[in-house]
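Every protein chain but one is kept in place in this view of the complex.
The letters A, B and C name the chains in turn, as written, and every chain counts its residues from 1.
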Amino acid sequence: MTEFEDGAVIDGVHYHRFDVVIVGAGGAGMRAAIEAGPKARTAVITKLYPTRSHTGAAQGGMAAALANVEEDNWEWHTFDTVKGGDYLVDQDAAEILAKEAIDAVLDLENMGLPFNRTPEGKIDQRRFGGHTRDHGKAPVRRACYAADRTGHMILQTLFQNCVKLGVNFFNEYYALDVVMTKVKGKDRPSGVVAYELATGEIHVFQAKAIIFATGGFGKIYKTTSNAHTLTGDGVGIIWRKGLPLEDMEFFQFHPTGLAGLGILLTEGARGEGAILRNASGERFMERYAPTIKDLAPRDIVSRCMVQEVAEGRGAGPHKDYVLLDCTHLGAEVLETKLPDITEFARTYLGVDPVTTPVPVMPTAHYAMGGIPTNVKAEVLSDNDTVVPGLYAAGECACVSVHGSNRLGTNSLLDINVFGKRAGNNAVEYAKTADFVPLPADPAAFVQGLVEELRDSKGTERIAALRKELQDEMDRNAQVFRTDESLAKVTQTIHELRGRYKNVSIQDKGRRYNTDLLEAIELGFLLDLAEVVVYSARNRKESRGGHMRDDYPKRDDAEYMKHTMAYLTGDPHSADAADHISLDWKPVVITNYQPMERKY
Amino acid sequence: MSEVASSEGTAAVAPVAPIQAFTVTLIIRRFDPEVDAEPHWQDFDVELYATDRVLDALHKIKWEQDGSLSFRRSCAHGICGSDAMRINGRNRLACKTLIKDLDISQPIYVEAIKGLPLEKDLIVDMEPFFESYRAIQPFLIASDKPEKERIQSVAQRAVFDDTTKCILCAACTSSCPVFWTDGQYFGPAAIVNAHRFIFDSRDEGSQVRLDILNDKEGVWRCRTTFNCSEACPRGIEVTKAISEVKQAILRGGPDLPASDLTSEAVLAG
Amino acid sequence: MSSQAARSGAAAATKIRSPRRPAGTLYRGREGMWSWVLHRITGVAIFFFLLVHVLDTAVVRISPEAYNSVINEYKTPLLGLGEIALVAAIGLHALNGLRIILIDFWSAGTRHQRLLFWIVIALWVVLLVGFVPRQLMHIFGGQ
């Protein structure tokens, strides 16, 4: 494309030029912006006002071996992370995560985050699932927290510092494409194309370095703790470019979602001593994880809960949930340490946790998989080739510090550690690199996508398709999966994709056309659900968040490796094998040889 | 784990009431900037359950009846602050307002919050709101660079706990009669966020913020109408915070608890 | 808007008897807001009364006759009732003024603002119960 002035409008498309463009203003995006903002011309494109990002929903805490309340060190933390991830964790990355955790927490404190305090005035810490002292001997207090709104405080603190630094936000701009330019036969990212919600106009952001921090995609499921807006746009954009996605079969189901609603009750509740009980009141986790009981990692607890219900020990009229008993904690602890979840239970279920156990069931919570990156947050185009200038961090990325199952509090840590790394590395890169020229008509794809949907004469309702997808995923690709159930989902997705061609957009306007964007988001959801299911079918073992009823055992001989999925054909083809190809990537093992996971 | 305690536990869970749907009428104030000169009301009938929230009702309308209905939402459980709107004459979050708490023999009126420029249907321009927020310097101002964390006692942390809960939803500011008539007023949300730092013992910029709020459009504009406190979905005692800021200005600085760590530590031990 | 959307909207609109169509709803504030509305209205009313009252009192400087004729106006039943309204207004404004001062300067004031409002109303009623019969007696009581 020819030269343009920054801010120019050519053929109705706005053109901007920045050294670093960050897509997403959740924890990861803003942590990156705090590094990049002052050092390079930086823009943050976000489809939500930054403070609306789902990082704000995180409750429990952020892990770091500060050892403020008891003996602890980062090496133990690394071990727990590796073991928690069922050994599918890249151990070099986990080491970085645990080591840099301490600075990450102190950085946040110094930026103003109001952590809860110990009597000595230091940052207080609490217990959390899977975090132990001395390689699994006993639970350790490692999670730094601010009541049960740690994520809220992180999001606010990061936003506050972005305000301080005058970071350039483009709020309510939906990134819909990353522009690739062929340079010497190789695809190089040269910019991002975004749709401005307020006006319906299209913006092209040319950039030297691009960071994706668009969060998760829990909305492929019906029951989820994730926000309506977590539709995996960023991951979908990368996928459509033919870049790989890693470990997509591993989705975490958090044990304690409010039954039927999916709204999360933090694991911090169990950290403070709450207990899971079945219909007969039995503390069933004692049977499954005798040492750490209710504080076993999430995959294990979720599985046990589903099992209890499946075996007829569920509570309630339909025997379809178990109970989280906080009644013995006392009003004081609930009101001061867990005020928000106490309120959630009261508001949404009419149940007062102070006097009554709360109905809970697993809820789709966290995508362990995503855009593969190395420890510098650089995006990979295969097992080890870096895409220059392209970065990813946060839930949309897969460094793999979480392996097949993320430990609670390690994600808020992940977004801070790797968000910071992404920001710094992007700046370093932008300092030396030149702009990659934009191709001719860089906005063409997005314009086509938007116009085609807007002009659709179809009859299918977006909401109906989305609901079918989500119901099907909940039914057949949730905590327990089999080849048969997954095959069904694949079929459903194929059908839905056919019907998606025929959707109708009722809002034909340009301003705040959320109807149109929901349609686009559904497109991403369909793509990602398919990768999840396809990868899951291919992994014929049970590990971490991926539990195959037909292959209940972990199989290290065959599957001690990461899944890498590529889009290689027309997604509409009936057989997923025609358009998705899978590959493997070895797991980085430094200190810890895989062992059986017992708690 | 005794059988007794636990069976009690199960019994105590209210049996799920027989699920019964009923038809609720929502009257929504619509405005499409590309077509309408003025906003107008439009009725919708929706099948709902008692446990549904107003947000669910809006979604049902958007997804089943009229896809052009526009509103903001994200988290759906009251922590992102996207969906403040005026429901039956009061500012609330749609995702935290349960149908069963409203009188459904009457239609439910839903309209955009007031005082900010209306953009479309239930969406307003939030920029002026965030501008006030930015103007009070909502970030920690501290000169030292400590080796580890800054020390803060439990009591010092407690004085500003309430105001750290703000999700910037604007329910308060857009419920304030002063703000409706004077858009230049900083508004309760900005003051709440100033309070959060003014009363933070680690902060050194309280004087700056107190000066900013000691302005024509600052705290003195507040007429203690308490609409903000009643509207706040986070239960923040907004008027109290404003009042504390006024006192701090009069006194020339915030009244902070002394860092009395040793005795506290002893007490705790 | 798409024709389909318009249609479904129109269908919904015709089906339901539509009640009141205000431009926007009135904000349903609670005690705090209404007390402020009353405070404002009474404040303005008193202000205008005060303007007049200073003027009429100033007539004393002109001559006793002039003043007496002016003040006789106040003794008509109509203005006698007006005086009740004035005292009611001043009473409410003053009592609520004290409530506001308590809210501002007493640290627990904001928490008890609603209770304080009802105390104000109670005291105000007591005040009127004390004053109104006497005033009625004075203006209608002959003598």
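Assume contacts are C-beta pairs under 8 Å (C-beta built on N, C-alpha and C of every residue); 3 or more make two chains touch, one makes a residue touch a chain.
Note that contacts and distances are computed from a predicted model.
Asker: If you had to name the missing chain as UniProt does, which of "Carbohydrate ABC transporter permease", "Multicomponent Na+:H+ antiporter subunit C", "Heme exporter protein B" or "Succinate dehydrogenase hydrophobic membrane anchor subunit" would it be?
Answerer: Listed in its UniProt record, the absent chain's protein name reads "Succinate dehydrogenase hydrophobic membrane anchor subunit".
Asker: With the missing chain put back, one of C:23, C:58 or C:78 would touch it. Which one?
Answerer: Of all options in C:23, C:58 or C:78, contact with the hidden chain holds for C:58.
Asker: Of the listed residues B:128, B:233 or B:254, which contacts the missing chain in the full complex?
Answerer: Candidates B:128, B:233 or B:254; residue touching the omitted chain: B:128.
Asker: Considering the whole complex, not just the chains shown, which residues of subunit C touch the missing one?
Answerer: 40, 43-44, 46-47, 50-51, 54-55, 57-58, 60-61, 63-65, 67-68, 71, 74-75, 80, 83, 87, 90, 94, 97-98, 100-101, 104-105, 131, 134-135, 137-139, 143
Asker: Footprint of the hidden chain on subunit B, which residues?
Answerer: Subunit B touches the chain not shown through residues 33, 116-119, 125, 127-128, 131-132, 135, 178, 181-184, 212, 214-218, 220-221, 246, 249-250.
Note that only the chains that are shown with their structure count from here on.
Asker: Take the average of all CA coordinates in subunit A, do the same for subunit C, and state the distance between these two points in whole angstrom.
Answerer: Taking the mean C-alpha position of each chain, the two centres sit 57 Å apart.
Asker: Starting from the mean Cα coordinates of subunit A and subunit B, work out the distance between those two points in Å.
Answerer: 26
Asker: I need the residues of subunit B touching at least two other chains; which ones are they?
Answerer: Within subunit B, residues 32, 35, 66-68 contact more than one other chain.
Asker: Residues of subunit A that contact two or more other chains, please.
Answerer: In subunit A, residues 504-509 touch at least two other chains, as defined above.
Asker: Where on subunit A does subunit B make contact in their complex?
Answerer: 48-49, 51-54, 56-57, 105-106, 109-112, 114-123, 146-147, 149, 152-153, 156, 160-161, 163-164, 198, 227-229, 263, 275, 277, 279-283, 286, 315-318, 323, 325, 327, 340, 344, 347-348, 350-351, 355-357, 359, 461-464, 504-515
Asker: Tell me, which parts of subunit B touch subunit C in their complex?
Answerer: Touch residues, subunit B against subunit C: 25, 27, 29, 32, 35, 39, 41-45, 65-68, 86, 88-90, 107, 109, 111, 114, 175, 177, 223-227, 229-230, 237, 239-240, 243, 246-247.
Asker: Give the list of subunit C residues in touch with subunit B in this complex.
Answerer: 1-2, 5, 8-9, 12-13, 15-16, 18-19, 21, 23-33, 35-36, 100, 103-105, 109-111, 113
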